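Here the complex is missing one protein chain, while the rest keep their positions.
Chain naming follows the written order as A, B and C, and within any one chain the residues start at number 1.
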Amino acid sequence: MATTVEPTRIAADVLMEKQSPEPDGALYRRLYSYMLKCRMVEERIRVLYRQGRFAGNYFAAVGQEATEVGVTLDLLPEDTIAPSHRNFVTHIMKGTPLPLMFAQIYGRKTSPDQGRSAPAHCGYAPLNVITPSSTIAAQLNVGTGIALAYTMRRRPNVVVALSGEGSTSLGFWHEAVNFAGVRRLPILIVVENNGYAESVPVALQTAVDDISVKAQAYGIPGVSVDGNDVVAVYAAAREAIDRARKGEGPTLLECRTYRWYGHSEIDPAKYRDPAEVAYWKARDPITAMELRLESAQLWTERWKRELESEFTREIDEAIAFAESSPAPEGKEALDEVYSFSIRERELERKVWEPRFTVGRAE
Amino acid sequence: MATTVEPTRIAADVLMEKQSPEPDGALYRRLYSYMLKCRMVEERIRVLYRQGRFAGNYFAAVGQEATEVGVTLDLLPEDTIAPSHRNFVTHIMKGTPLPLMFAQIYGRKTSPDQGRSAPAHCGYAPLNVITPSSTIAAQLNVGTGIALAYTMRRRPNVVVALSGEGSTSLGFWHEAVNFAGVRRLPILIVVENNGYAESVPVALQTAVDDISVKAQAYGIPGVSVDGNDVVAVYAAAREAIDRARKGEGPTLLECRTYRWYGHSEIDPAKYRDPAEVAYWKARDPITAMELRLESAQLWTERWKRELESEFTREIDEAIAFAESSPAPEGKEALDEVYSFSIRERELERKVWEPRFTVGRAE
Amino acid sequence: MAVMTYIDAINSALREEMARDSSVFLIGEDIGKMGGAFRATKGLLEEFGGDRVIDSPLAEGVIVSSSIGAAMAGMRPVPEIQFVDFITPAMDAITQQAAKLRYRSAGTQTCPMTVRVCYGGSVGGGLYHSQSNTSWFIHCPGLVVVAPSRPYDAKGLLKAAIRDDNPVMFFEHKKLYRSMKEEVPESDYIVPLMKAAIARPGRDITAISYGYTLQLTLQAAEQMKQKHGVDVEVIDLRTLAPLDTDTFLESVAKTSRAVVIHEDNRTLGIGAEVAATIAEQAFDCLDAPILRVTAPDVPLLPAAADLEKFCTVSEDKIVAALERSMAY
Partner (left out) sequence: MAVMTYIDAINSALREEMARDSSVFLIGEDIGKMGGAFRATKGLLEEFGGDRVIDSPLAEGVIVSSSIGAAMAGMRPVPEIQFVDFITPAMDAITQQAAKLRYRSAGTQTCPMTVRVCYGGSVGGGLYHSQSNTSWFIHCPGLVVVAPSRPYDAKGLLKAAIRDDNPVMFFEHKKLYRSMKEEVPESDYIVPLMKAAIARPGRDITAISYGYTLQLTLQAAEQMKQKHGVDVEVIDLRTLAPLDTDTFLESVAKTSRAVVIHEDNRTLGIGAEVAATIAEQAFDCLDAPILRVTAPDVPLLPAAADLEKFCTVSEDKIVAALERSMAY
């Protein structure tokens, strides 16, 4: 019988020592301020939703910011992010302009997908964010192909693919990770283990405790980190990304975290114990980072307020842009199905008349 | 980074000691004689194929008999076998009458599938052999459902599912094993690692050396055995089956073996090194067992010849039955699509005439 | 009798069949504690326990394939696919395993399974929560494909499906779940499979539909009556495969005009089969071209309201087609 393997756990304190690429803790302050921005953007989206200012639904990652930010900070423009339904805020990390993101939420013509997909399901071609479908684990699979193209083109780029622990049950997930292992693709496979796939607890997804153990099935490194510790996440991701860039293949990174709210805005999440929610709220990755930064004299209330007002202004402007953007026109539904137009085909259905009588009796 | 785990290897000699459920080595002699029978049946089928006496194709497991026999000996009638394309001979183990098996090869009306599927793709309902489709890993998935039904009905039965190492790359395989792990199903998942999936070597399937390591992704025991050592295979399978019967869940068993011939009768297998083939032929599981039995005074040339003539007679009779069996009639192609007949629907397409004039001008 | 929504009707059918037959069990994502994404299985975990209401891993393939195995072993599984948009992982299980099992075993191994699938648009769900793809399954002999248009049928057809010995794909329209109510018996009854219904009798023109657009078609028929005094006969296909062709052919023989309506894409939607059948088997009855009112051939359904509206069938679009046919 195979023994159980303890995945490496990275203590954040050790990492604080190990990782100091920038002077003055600028790196840590950046991690913090991005988390704050992500939080503020999503909380605002949730308000807009409750106000009925956009249609559809939204999947907030509030509570998971350390993971969203830690695995995506400082990617190159040519690197790719393969986001899942819960990773809308990774757009912020990649640099997608906030006005376009809000236009997406509103389903406007000015959004990256011009109102076609669900509010949070957009990509951004100029900065290599894959346009996601809803199929769980699909972007990871498509991501392997981009990683494959990087190796074929001998580019030093990487793909960061995100999905939840629920995704690991799907055959697609397995085919992708196995393929990445066989071909040693430059891809970081992030599994955000937030304990639930909609209502289903992780114990009903898989019989293992550590998702990172699954890496062993594919002959690739597997790491589990505290997904609420942004420095730990960043360090683990950075190491994996660096290795991938050097041609040393993929890594599976499990980040253990928790979503504060329901699966989506329509989910009251009654399947969770309130005590469990309270426990995790007390482990807010943003507050934790504040305390840590403060003790290193890298954080003040005032700085936070400055950030908040800067982000509020940005968000307000983005919303204004979105709200003043036109909605797509009905007929545009016919566009971009193919590289050629189908408007004529769909709008003018010709009728044929008999050309000539063939001279046969009826 | 996760460390690599050494799967347990069972030394056959140890097992010879450990396992002696029957007096006089009757168990070992049975293992041997079944291997011989499997070999003879398949070699005869291959002759029939070359003689053009049946259409279609065949996937011989010649060389892999220790695995075919070791994992399926002494199953209960209520236990289920989920065979793949290479496991036709497991019918012998379950007790499917040989004449029906040959009728299947010939695609006759008297065969379990009445000539519908490919020559070796049949099940046998009375003894719970799943009728396989060709989709790799599909029977394993269906097998999980039978195992689920056993648990629901509180039956002490097990499912033995077989497939090749190539199957482990498919999403279906993963979904099934994961599900079996979560629900602790009574199923033995046998992976016959014969080094190739058609022409593709195992190194292009997966980045791990031991397929059994994959069990760790599912929180279930994983065992690798020498798949040419029938006693080792039997012992490992028996242990897993016993545990499954006791409600202790599934096991992944990798049997390392080799197919002597091509993927199918039309495959000259030029992608393999002749030295490699020779190496494995020298490790013939049947010869190995002969030597072992002989040294324990459990085998003689004469006994072998007796077995051979008995099996030859059985096979001859089975072929005679098959060849004298009627072919299905064309129209029977319309039967058993649904629980009701579609013959009328398909054979008599009615034509409607106008019922009455509605009184409108044309 | 009780006034029920479509989702109540589904829930009640499941409850009754589970109570009646201990071999019936449910499996799917979120169907247990949460009671299903749309609450179709609400209360059933509490009533029947975790052995019969299984919250599965996120893996449609094994949801269906394990059901197939269980069905072979004598159970009557009712797996749920949360959205038809996510049915792809189960395509092999459904089309290569379930659909062909009876055939390839010459009737010795069978698969009495009912796959419940939530489908349909007009709810602003966007590209991956609005699909209406019944065609893949209609084009797969061995499967029975059912799609009720109203609460009464939802309950009666689901009960019939669960008792049926064939693999049934049971399509539940998400827009219908809560948008209409009607009297539904609380006692046991079934609505027969493989039988279309005349949802509204008429003599002038035949309108053929199913699911949510059936309701729109009934409204359009009423408008035709009010506006033009035209009597539209509305056929509810109910079972899409094997198709009950007699009912609509008989109707067209009477009315001599046919319009087919569905919300799926035009190309190889069920409308194509209905039209082709009429054009082959009731050609002499026809006084006008057979018209189809469908979504255009674009990925369904884009999310933004105007885009969605452009693609969806509406009462007005149906009326326009009926008028065109009548004017021919």
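Operating definition for what follows: a contact is a pair of C-beta atoms (placed from the backbone, for glycine too) under 8 Å apart; a residue touches a chain by one contact, two chains touch by 3 or more.
Bear in mind that the values here come from a model prediction, so they are computed numbers and not experimental data.
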item	value
Option from C:Asn11, C:Asn265 or C:Thr312 whose C-beta touches the chain left out	C:Asn265
Sole contact to the chain not displayed, among C:Leu237, C:Ile278 or C:Val319	C:Ile278
Touch with the omitted chain, as defined above, among C:Thr41, C:Gln82, C:Ser122 or C:Ser135	C:Ser135
Contacts of chain C with the absent chain, listed as residue ranges	85, 88-89, 91-92, 95-96, 99-100, 103-104, 127-128, 133, 135-136, 138-139, 141-142, 241-243, 265, 267-276, 278-281, 283-284, 286, 288-292, 297-299, 302
Touch residues of chain B, complete complex, unshown partner	55-56, 107-108, 114-119, 121, 133-136, 166-167, 169-172, 197-200, 204-206, 270-271, 327-334, 337, 342, 346, 351
Residues from chain A at the interface with the omitted partner, ascending	80, 112-114, 116-117, 121-123, 125, 130-131, 133, 135, 138, 141-150, 152-153, 171-172, 175-176, 178-179, 182, 335-339, 342, 345, 349-356, 358, 360, 362
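In this section, only the chains that are shown with their structure count from here on.
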item	value
Between A-C and B-C, the pair joined by more C-beta contacts	B-C
Distance from the mean Cα position of chain B to that of chain A, given in whole angstrom	43
Centroid distance [mean C-alpha coordinates] between chain C and chain B, Å	38
Centroid spacing, where centroids are CA-atom means, of chain A and chain C in whole angstrom	35
Junction residues of chain C, two or more chains touched	56-57, 59, 61, 89
Per-residue overlap in chain A, given as positions that touch at least 2 other chains	169-172, 204-206
